[in-house]
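Here it is, the structure, as structure tokens.
As you look at this complex, bear in mind that one protein chain is not there, while each of the others sits in place.
Chain lettering (A, B and C) follows the sequence in which the chains are written, and residue indices restart at 1 in each chain.
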Amino acid sequence: MALIPDLAVQGVQMLLVLALAPLLLGFTRKVKARMLRRRGPPLLQPYRDLLRLIRKEAVIAENASWLFRSGPYMIFAATWVAAALVPTFATGLTFSWAADLIAITALLGSARFFLALVGMDIGTSFGGIGSSREMMFASLAEPAMIMIVFTVALIAGSTQLSTIAHFILTNASLRVSLGLALVALIIVAIAENARIPVDNPATHLELTMVHEAMVLEYSGRHLAMIELASAVKLLLYVSLIACIFFPWGLAPPDADLRAFAVGAVSYLIKLLVGGFLLVLFETSIAKMRVFRVPDFLGIAFMLGLLGTLLRFVSGSF
Amino acid sequence: MPVAMALTGVAALLATSLIAALLQRLRGASRLVYLICSIVCVVLLGLACSQLLAPAHPAPTMALPIGLPWIGAHFRIDALSAFFLLVTNLGGAGASLFAIGYGAHETAPGRVLPFYPAFLAGMNLVVLADDAFAFLVAWEFMSLSSWALVMSHHADGENRRAGYIYIVMASFGTLMLLLGFGLLAGAGGGYTFSEIRSVAAAVLPGLTLTLVLIGTGSKAGLVPLHVWLPLAHPAAPSHVSALMSGVMTKVAVYGFVRIVFDLMGPAAWWWSIPVIGIAGITCVMGVLSALMQHDLKRLLAYHSVENIGIIFIGLGLALAFSAYGMQAPAALALTAALFHVFNHCLFKSLLFFGAGAVLNATGERDMEHLGGLIHNMPLTALAFLTGCTAISALPPLNGFVSEWLTFQAILLSPALPSWGLKLLVPAVGAMLALSAALAAACFVKAFGVTFLGRPRTPRAAGAGETERASLAAMLAFALFCLLSGLLPGLCIDSLAPVTHALVGAHMPTQTAMPWLSIVPIAESRSSYNGLLLFAFIVLSTLATIEVIHRFASRQVRRAPAWDCGFPDPSPATQYTADSFAQPIRRVFGSVVFRATESIDMPPPEDGRASRMIVIVRDLVWEALYAPIAGIVETVAERLNRLQFLTIRQYLSLVFVALVGLLLVVSIWP
Amino acid sequence: MVSPALLNPMLDALSAVLVIPAAGAVALALLPGYWLSARLNVLVSFATLLAAVSMLLERPVPGTFLFVDDLNIVFVVLTAFVAFTTSAFSASYIGHELASGRLTPRYLRFYHAMYQTLMFAMNLGLLANNIGLMWVAVELATLTTVLMVGIYRTHEAIEAAWKYFILGSVGIALALFGTILVYMAARPVLGEGQDAMVWTTLIKQSSGLSPELLNVAFVFLMLGYGTKVGLAPLHAWLPDAHAEGPTPISAVLSGLLLNVALYALLRFKMLLAGNPAAVAPGSLMVTMGLLSLIFAGFMLYRRRDIKRMFAYSSIEHMGLITFAFGMGGPLANFAGLLHMSMHSLTKSAIFFAVGHIAQAKGTQRMAEIRGLTESHPVLGWGLVLGVVAIAGLPPLGIFMSEFLIVSSTFARAPLLALLLVLGLLIAFGALLLRLSEVAFGEPTGSTAPVKASYAPLFAHLALVLAAGIYLPAPLVAWFQTVARLLG
Partner (left out) sequence: MTGAWFDIAHMLAGGLVLLSLMLLYQDRMFALLNVFALHAVLLSLSVAWQAQVQHAPHLYITALIALVLKAVVIPVALRRIVVRLGIHRTIETVVGVGPTMLAGMGLVALSMVVMLKATAQADPLAREDLAFALSVVLLGLLMMVTRRNAVSQVVGFMSLENGMILAATGAKGMPLVVEISVAFSVLIAFIVIGVFLFRIRERFDSVDVGALDAFRGERW
């Protein structure tokens, strides 16, 4: 296939995720507000916030190290690249084989690794709380994710997202293990994006915050980078679920523009549905105590392991 | 004649240790010794590379008229030995280079210098040996010299205890190996490896496998034989710890591979089950124990246990695959294991170097007394951070690649017909995933508490950057970590002859792949391209920075930490290592370590501070080793009464023996 | 009737090995002054060594009383060598004893005379071609050592000597009864008189002797000479005799006298091995060897006196050697011989070191000896090396023999090998535990440098190291022939 258009498509994809991420965030906030009988912020509020943050000067603690200043960019970049590797509207992108699902998971892992580190850099107790809890969640969420990957990979016979999507498209059939994987993935997604019931993105109440505690010391452009990164991460997970479990409408490799358009539209729809369901879920339950989260994530881990076992035992599940 | 060259190198090392024994008093002796060591190691490294990249057929051998008289000492460099020779001397060279700077601070050089080259020589000899006797001599010599190094700071009773446990475990392992070789060689005493190979199938393979697993596992640190490791590795000077953790454990892996894959003949499927099972448990136990530590070097040592587990998972899978004749997957699994051997040698040495540098700069190993070192030791911090990222299996560094390969191998294992494996492998895969995630947590803790935050003690505050030579070693290894992460194809291809010799196949040539990405089986199935990923990340980072700094603000204001409005001046309020691990301890520790937390809250009137007591127990020690020690103690005590009998009672012993024997004779047919 | 063979006018090497120490004993008994006598002692021992070595070159013809064959020449040369180095050690050791007033010049003269008498007795026992003569020689050796063990005249010393004396006498008596029984067994075949007790003729006719009688005889011989070897449960005299006597004597006891007794045992084992109908002596030796090994291993843990500890380690190694010879077969026998020579060298070296250490620290209690490598580096590292060697770590010689014993046993009798390994591990643990206390840690006691000649110590260790790395071919061939002799 010709290199230039492929690169172009890849570039479009990267910009697309960057552009859509705040929108998804705004959408969820809006819907949430509506559900709580509030008017809520306008849909584009996240963009405004980001712009303002970027323009502001960055206030940094005296004892911040170079890691603290370069952290946000690395985190953002890692997340962005990971998101760019997940097929959104088209499969078989040029660089999609640069990293398979495991690698994408690990990329998010490195983003979290640095997030946790910068949380500890200033040496405040809040940063410590945030990092240690984040790593505790991660120590369960990541293996759960790997188990999900196993299940899916064993079904599709590949860890390449494009191949998986293609496989699901071509011979779609309800599978127990796939269902398990879906539930597990949703749980992991909620935990990873610091949503209710695991964490509350809106709170700054000391004892409950996890993600917010890590980024407490950030301001200005650095904070903007981190906010954007988390927005992209949310988008990533939604599109990941969409790509693995609802790959319909994805444009096949070397497709024409019409297919791309179809893909884009269907992707947009998927995003909205996903965001809506997320909000629905969030508003319907309350946040849980920190030490009940492991049980929550443990469920995901067990489901993933179960799915993998079933696949190992027989191909028919 | 490569073998002769290698042996010359070894001889040079031994000579160096003699010289060191004589010249230890001299000023600059340590620089000289370490310089010689690093040069010799580099030479051997080159030799190993040449042998690995262009293996001679048949493998060059050499026999010296020493050792067992009627056998002599045989040495051989085939692909496998070449690879491990490479690993050994890579680690050796790095450690020696590091020690050129580090060794200057040694308080008792006379107890380190003579044994350090001997230790290197011993490890090289193990890899070179081609008959059972030479192998065991080298093996035990390695243990002996490292024991001397562990004992180098003997004033501390803890170190003496560590050394004692170490040497006992080591010789226990050696005796097990000895028995194993006894089985392999048979009553005839055919001790050369070629003779052992020529025997079609091992007698009592189960027993042999057990013995070998115990023998090599006790040196590599498989649970539950790992107890000596977290004691002994930290006790030694840091560059030696780096060697012990980064290289000696790999030599143990070599022993296992050599015997099980090479000498024991065709594998049976059930061999893999104990290996994989123990390996999985080792992973989790190792990393969890590491998380519980607040002594930096002990944390690293425990973490070696975890990595050994990962390596043995790969080896076990390779055994299973090759037992069922699935050569390509076997090659994949074996490659994963060996590549991880290489990687672990790199980043574990690097991390121990870092720990050593910190130890030199602050005189502290306890993380609770450190913190904020990133400001005074930026380069060390950078190198250490690279090591942490690599060992936590994060892309784009090398640790991730080998673990990724291991995952790919696991994903191939449903094809295995055995039901036991069908159930075992996914469970172990889960353990691997779990330990990978925990490793990340562990090294966030290690780096965050040691280098980030505010200094917890004046010594930490007053730290300075370490010597140039040491820095060079660390940065070089960091660079290697990055490179082998970006260009894994090269390493994988250079492993091809090894896997080909052991399991009869090798992975597809990676350097032929487009864009230098690695593809274990087929691109549609799975592929990974570290280089591209790295380029991506770097580019997008730069782009973002560029954009923001150009079109948005770039000014910075320094201010006191915000900390939700009430910042606390005292660094004591920071999260400590223990408190960082507390959530995980509550999740896992209560099961694995019977960890209990109790808070001692004084009544209102008395002024003492309230304390939190955390008790973490080592169940392996309590369940396995303490009873054995107890038994020996009691038996010794009971028998000891025989020392205090009277002559008449001794006579009656003789009398009873006589009468008893006479009775036997009289009733003898 | 011994005399004619000794006062043989033509002084061939054979009688020289006996006459030189005998004459030396007389001279030393007459000679006053310790400086001179110590030197003379060394000189005489050296002359004996020369004579012994000369026997390697040309074998004297076997007589009715004395003879030399491949087996006993190993022992003779070894004995002469260790005796020589030990005399050199004692020359530097005894001076201090005299200075510290533990010994008076009178006792010293007695000591030197007895030393040579002991050498004479041991050489006689080794070279005797007549089992009766061998018995007499061993008894003589026992008596002399008894006298030397008690030489300090302390309560402990006398008690140890007395215990040694009584147990030794009983053992000797049992051995005699065994000897008589052998004669009885041989008489019908070889007729009355000399021949029935002459070794060379006995071994020729071994297949014809009455097996039942031989069995009974071997029981007595095993217990009799086994007492001297120090096999459990007949070992009781050994630790105290080592601990309370002068250190050179401990070295000689461990390094040589035990070997002589073992040699006697081996002779009779060959006799039984030559007789198909007789019960195989191996099983008995294996049992007692294993018993001693494990028992001594456990006993090592509770020791507080450094010399007594190494005495127990001698029991352990004697057990191991007996085990090896009991297993038989070319490999095991070779290993047994090798182990025996290595043990003699190493153990005597250890006692050299221990002697100087005890003098430097003024105590034998390990609790009061700490951090030797700090306070007395040369001695300390010497001790470390010795213990490492005796514990069977490479590259020192004992590792090779243990390697051969264990691996060859495991192929033939796995269970026995496991027990063997168990015993070795137990002993190893105990030795290293004590070593890491004594040689390392904060030094205690006096750190005053000792004036001592380290030559004997390091000569032995160097030999052991060399043997561990490279065994010269002729030695190997020779050991192999002996191993074949032992069947």
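Structure notes:
Just so it is clear, contacts are C-beta pairs under 8 Å (C-beta built on N, C-alpha and C of every residue); 3 or more make two chains touch, one makes a residue touch a chain.
All figures in this text were calculated on a predicted structure; none of them were measured in a lab.
Partner chains of the missing chain, restricted to those shown and counted over the full complex, are B, C. The residue from C:A160, C:L221, C:M288 or C:A452 that touches the chain not shown here is C:A160.
Between the chain not shown and the residues C:S54, C:Q194, C:T287 or C:Q480, the one that touches is C:Q194. The omitted chain makes contact with just one of the residues C:V53, C:L98 or C:M184: C:M184.
In the full complex, the hidden chain is touched by chain C at residues 1-2, 130, 132-133, 135-136, 139-140, 143, 146, 155-156, 158-160, 162, 165-166, 169-170, 172-173, 176-177, 180-181, 183-184, 187-188, 192-194, 196-197, 210, 212-213, 215-216, 240, 243-244, 302-305, 308, 364-365. The missing chain lies against chain B, touching residues 643-644, 646-649, 651-652, 654-655, 658-659, 662-663, 665-666.
The rule is simple: only the chains that are shown with their structure count from here on.
The most central chain, judged by C-alpha centres against the centre of all protein C-alpha atoms, is B. Summed over C-beta pairs in contact, the chain pair with the top total is A-B. Chain A and chain B have CA centres that are 35 Å apart. Averaged Cα coordinates give chain A a centre that lies 79 Å from the centre of chain C. One finds 44 Å separating the Cα centroids of chain B and chain C. Of all residues in chain C, none touches two or more other chains.
The touching residues of chain B, when paired with chain A in their complex, are 371-372, 374-375, 378, 381, 385, 389, 392-395, 400, 404, 407-408, 410-411, 413-414, 422-423, 425-427, 429-430, 433-434, 436-438, 440-441, 443-445, 447-449, 452-454, 515, 517, 523-529, 532-533, 536-538, 540-541, 544-545, 548, 552-553, 555-564, 567-568, 571, 573-575, 579-584, 586-587. The touching residues of chain A, when paired with chain B in their complex, are 14, 54-67, 69, 73-74, 76-78, 80-81, 84, 95, 97-100, 102-103, 106-107, 109-110, 112-113, 116-117, 120-129, 131-133, 135-136, 138-143, 146-147, 150, 153-154, 157-160, 163, 204, 206, 216-217, 219-221, 225, 290-291, 294, 301, 305, 308-309, 311-313, 315. Here chain C touches chain B in the complex through residues 162-163, 166-167, 170-171, 174, 215-216, 219-220, 222-223, 227, 233-234, 236-237, 239, 279, 284, 295, 298-299, 301-302, 331, 371, 373, 388, 391-395, 399-400, 403-404, 406-412, 414, 417-418, 421, 424-426, 428-429, 432-433, 436-437, 440-442, 469-471, 473, 476, going by the rule given at the top.
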